[in-house]
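For this view, one protein chain was removed and the others were kept in their places.
Order of writing sets the labels: A, B and C. Residues in every chain begin at 1.
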Amino acid sequence: MLKERLLQDISELKVHGRTTACRAPLTLFWTASGFECNVTGSEFWVELEVCFDVFEPWFSYTINGDWVGRQMLQKGRYWVPLFRGMSPERVKNVHFFKDLQAMSDDGNSYISIHAFRYDGEFYAVKDKELKIEFIGDSITSGEGLIGARKECDWIPMFFSAIKSYTYQTAQILDAEYRIFSQSGWGVHNAWDNNIHGAIPKYYKEICSLMPGAKNETLGGNQPHDFASWQPDFVVVNLGTNDAASFDQPEWVDTQTGKCYKMRRTAEGDYDIEDIKIFQQAVKGFLALIRECNPKAHIIWCYGMLGISLQLYLCEAVSAYMHETGDQFVSYLQLPDTTKESVGSREHPGFLCHQQAAEVLSRHIAQMR
Amino acid sequence: MLKERLLQDISELKVHGRTTACRAPLTLFWTASGFECNVTGSEFWVELEVCFDVFEPWFSYTINGDWVGRQMLQKGRYWVPLFRGMSPERVKNVHFFKDLQAMSDDGNSYISIHAFRYDGEFYAVKDKELKIEFIGDSITSGEGLIGARKECDWIPMFFSAIKSYTYQTAQILDAEYRIFSQSGWGVHNAWDNNIHGAIPKYYKEICSLMPGAKNETLGGNQPHDFASWQPDFVVVNLGTNDAASFDQPEWVDTQTGKCYKMRRTAEGDYDIEDIKIFQQAVKGFLALIRECNPKAHIIWCYGMLGISLQLYLCEAVSAYMHETGDQFVSYLQLPDTTKESVGSREHPGFLCHQQAAEVLSRHIAQMR
Amino acid sequence: MLKERLLQDISELKVHGRTTACRAPLTLFWTASGFECNVTGSEFWVELEVCFDVFEPWFSYTINGDWVGRQMLQKGRYWVPLFRGMSPERVKNVHFFKDLQAMSDDGNSYISIHAFRYDGEFYAVKDKELKIEFIGDSITSGEGLIGARKECDWIPMFFSAIKSYTYQTAQILDAEYRIFSQSGWGVHNAWDNNIHGAIPKYYKEICSLMPGAKNETLGGNQPHDFASWQPDFVVVNLGTNDAASFDQPEWVDTQTGKCYKMRRTAEGDYDIEDIKIFQQAVKGFLALIRECNPKAHIIWCYGMLGISLQLYLCEAVSAYMHETGDQFVSYLQLPDTTKESVGSREHPGFLCHQQAAEVLSRHIAQMR
Partner (left out) sequence: MLKERLLQDISELKVHGRTTACRAPLTLFWTASGFECNVTGSEFWVELEVCFDVFEPWFSYTINGDWVGRQMLQKGRYWVPLFRGMSPERVKNVHFFKDLQAMSDDGNSYISIHAFRYDGEFYAVKDKELKIEFIGDSITSGEGLIGARKECDWIPMFFSAIKSYTYQTAQILDAEYRIFSQSGWGVHNAWDNNIHGAIPKYYKEICSLMPGAKNETLGGNQPHDFASWQPDFVVVNLGTNDAASFDQPEWVDTQTGKCYKMRRTAEGDYDIEDIKIFQQAVKGFLALIRECNPKAHIIWCYGMLGISLQLYLCEAVSAYMHETGDQFVSYLQLPDTTKESVGSREHPGFLCHQQAAEVLSRHIAQMR
């Protein structure tokens, strides 16, 4: 006989990803955020509430660590079955993943979790010994990991939390992880020179890059309580969109009329003044991450879509270390996307993410 | 603006898998059966009707050949969204797969397809130049391709059409294919010596291994019209359960009280009389397949879960060829499951199916 | 200070491969035959005596199991250095391999080992717990494992003992092994229908396929003492040249004027009478192997260059088992050569041999 219970009443449940303290319901903001539970019984359902204007959320889930389902979500509040017919006495580990990044272009796109329907008992999910926070752009949001190579629509269908290097790195290291990422964004500006597309500007709030009233109501604009979850490693995978912006037209701030553009010289080299702005942003972000995560080792990663800014990036990371004396920072080049490892939308595919996870997890393992 | 149209009215649609002539609705019996369409527009929904008593069906689907979703189905008649927000003018290839075999243990488990909701136009799906029919047991039903290695529940969740060697072989060869398979069954009897679990007994009907009144109503017990779809290759992957039955207790037919058992000698060898019964079944099935598919090349495959009956099997295939003069038959050993390539439920995993698809597609390519 | 000692005086040395009892010097007949020793000291030389008319022998050697050198040998008696400058106190395992099959086309092609020059001590080489004999054709002789893909000269340079599936299988299983093989030969006749190119005819002597007076003198025509080395497994990899002979012109025995040819029917199928002759040869060879190796498990392998005779081969193996009651025989299909795994001279390359070694060693491991 199936019983129903509200999420807020299940203390054994583990919540993944930055979110508010609210559990009635639990709001999922970021990619790979969700819940994890250990539960007995033969059958298990989850009650979702889903809203969006343009970009519908998707979810994936694993049972005992293996990916079993992925689906597009419709609007509304409804029940979704996650397993049926399993041996009732065994404990099943169920992990539900939001398979889409926080969509800053749709202030109404969220998944909320209300309740469960099941016929067993919940058991506590143990904390992992290792915690990692990933900060990044489309690569970290898993864009291009689903879909045929020829696909070029920028739609939720082609984002994946589970096939990404983040998930795989966490699996290899048996780590718990969170993701803070936004497709197209950079350290100083977005791929199109939009200076609002700068990840550091939003780092201190729960999820302040989501616009509009709904996010205000949900609490996404509230300060994030860093003390509540201190990662052992912060992995920053940014710079790819900053590099791209040197080859894009200027961006005009319609509010101020001001124009912004990362420039190249007449010879085609990077303008050194603009490089300094980029480097300043890198140093500033490192300082901010350190402020929020006093004991974490910070790893700046780069290279899955080319290394054009690598030397400048390294210079900035070094400069930060010299200027602050902070020694718990490292730089790591990740494997580039190749003809064989590319996914959809000209983004790194599963093979490239797999290679990145191997390199990154080895780097982390050496420092533990 | 989304419009709705009944499946029966869409001539451009292609139906995959053995089924009846009825299209209002289309009933899906076998694993990997479904529909395929080429459609423009930004959004696409399908109206399903799902029923089951014990074993719920699942489905997977691909967009432009890449797997994008998989979900457990609930009972009832309802709409499921398959894509949203895509470039309207482009033609999208959508392929919907029943991700579960015909479940002979649940006479009420079916998916029916009624209608589509969309905002574009349908375009014809071209026939492939190569057609393959796969006949097999749990391996061909994709059992064990989903789920953690430790899983041992025999449930729909752990079956997959898309990760199987059948799908992969068809992809490599750009072929259209159908599957006729049942977990646990063999050429002469099932793994538990049940003589009703013999694939050949059901080969001439559309899907007569599904029991009960509903199947009668749906037309699954009707003769299959072989002329309507003649494969170029028939791949038989049977023998694994026949081998297992030598090590299982006898099976008692409760209707007749008769006992059945494939025996070993006192020394542990296969009883030669029982081997002859198995061989007779192999020869009989080859003759039956030939009768139904006069021009097909028949490939008997074996070995993904051991090769204990291989020599006897080859002997029977050879004998069939000698006795009939039929030269369009071959035998192929497929790669065995290893520690590295095993999936859930001690069945071949994705890696093993991948290796099998490579070997099999090369074998087929050499004969075209 | 280097000292010299005759091979015959070193009891700690292990001799690999079928050879005579003579140790003054030791004659190497077969591919992969040679010596193995455990020796301390910093430096190590071997005194060889090499002769040939047409086909010069090559050798390879390993130090502590890793391949360090391979060279063409000149005629004459001379010293060859194998290592220098090593830590004197450590025991080095040195394994010297004849890198060329017994060359039945050059009755004067041999390597003999006379003596050693060194500055340490010899230590006993322990017997391995597993012994394997490989019987085969060019595949087992490692033809095509060296050389660019375009090479087509049939010369010693392109044969390799060490890159072959035989060496690799032995490595995986930690086994001691011997090879009995001849390029172009089969069970009943050679690739060109020459009935003298039948491996079974020579199996009972040490190396009677080498023609001429020198072999007589060396003792190659003497009966082989099977009791002296009983393998646990006999792997037969024959049938590829028998298959080829169906597509070759007849061979005329110049002594008797008699013509020999394996025929195809007007329709292009194998002539069933000739198939029976082939099958009789298979059965006869199995009986002969059993007679000489009463306790060995016999594995007939086939498939690295196609499987055209597979069903007939299996039929013959089965028939042998039925007729004799011999249960210690199995059949195993090996991975076929592909575009990616081909070597020189259109023979299986290293990748194909690697795949074969994996499949074969797993098969053997399951039976131990």
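Assume a contact is a pair of C-beta atoms (placed from the backbone, for glycine too) under 8 Å apart; a residue touches a chain by one contact, two chains touch by 3 or more.
This one's a predicted model, so the numbers in the text were calculated from it and none came from an experiment.
*Asks:* With touch defined as in the header, list the contact partners of the absent chain among those displayed.
*Replies:* A, C
*Asks:* For the chain that's not shown, point to the residue among A:195, A:307 or A:351 touching it.
*Replies:* A:307
*Asks:* Just to verify: which one of C:82, C:262, C:299 or C:360 makes contact with the chain not shown?
*Replies:* Considering all chains, including the one not shown, the answer is C:82.
*Asks:* Using the definition of touch stated at the top, determine which of C:153, C:247, C:291 or C:323 touches the missing chain.
*Replies:* Residue touching the chain left out of view: C:153.
*Asks:* Out of A:152, A:172, A:195 or A:359, point to the residue that touches the absent chain in the complete complex.
*Replies:* A:359
*Asks:* Considering the whole complex rather than only what is displayed, give the residues of chain A touching the chain that is not shown.
*Replies:* On the chain A side, contact with the omitted chain comes from 267, 269, 272, 303, 307, 310-312, 314-315, 317-319, 321-322, 327, 330-333, 335-336, 338, 359, 362.
*Asks:* Would you write out the residues of chain C that touch the absent chain, in ascending order?
*Replies:* Chain C touches the chain not shown through residues 54-56, 58, 63-72, 74, 81-87, 146-148, 150-153, 155-157, 344.
What we mean here is this: only the chains that are shown with their structure count from here on.
*Asks:* Both chain B and chain C are touched by which chains?
*Replies:* Touches both chain B and chain C: nothing.
*Asks:* When the centre of a chain is set as the mean of its C-alpha atoms, what distance in Å lies between chain A and chain B?
*Replies:* Going by mean C-alpha positions, chain A sits 39 Å from chain B.
*Asks:* State, to the nearest whole Å, the distance from the C-alpha centre of chain A to the C-alpha centre of chain C.
*Replies:* One centre to the other, that is 58 Å.
*Asks:* Where in chain A do residues touch two or more of the other chains?
*Replies:* Not one residue of chain A touches more than one other chain, so the list is empty.
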